[in-house]
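See structure below.
Every protein chain but one is kept in place in this view of the complex.
Now for subunit A:
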Amino acid sequence: MSKLLLSVAYFLVATPVGWASRLIHDPLSRRRDRRAQTYWSA
């Protein structure tokens, strides 16, 4: 896999997918929820 191809895939696929998915749910839970009582998940 050439670096150029990967970079193209990154900007054309990964970036829009990343943006779109963050609108629905950020898998990395970056936004702090000030009302949360705990950060444990079951």
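As a working rule, a contact is a pair of C-beta atoms (placed from the backbone, for glycine too) under 8 Å apart; a residue touches a chain by one contact, two chains touch by 3 or more; residues count from 1.
Everything that follows uses one rule, which is that contacts and distances are computed from a predicted model.
Q: Leaving aside the chains on screen, match the unshown one to its UniProt name from "Carbamoyltransferase", "PTS transporter subunit EIIB", "Acetyl-CoA acetyltransferase" or "Calcineurin-like phosphoesterase".
A: "Carbamoyltransferase"
Q: Which parts of subunit A face the unshown chain closely enough to count as touching?
A: The list for subunit A reads 1, 3, 6-7, 10-11, 14-15, 17-19, 21-22, 26-30, 32, 36-42.
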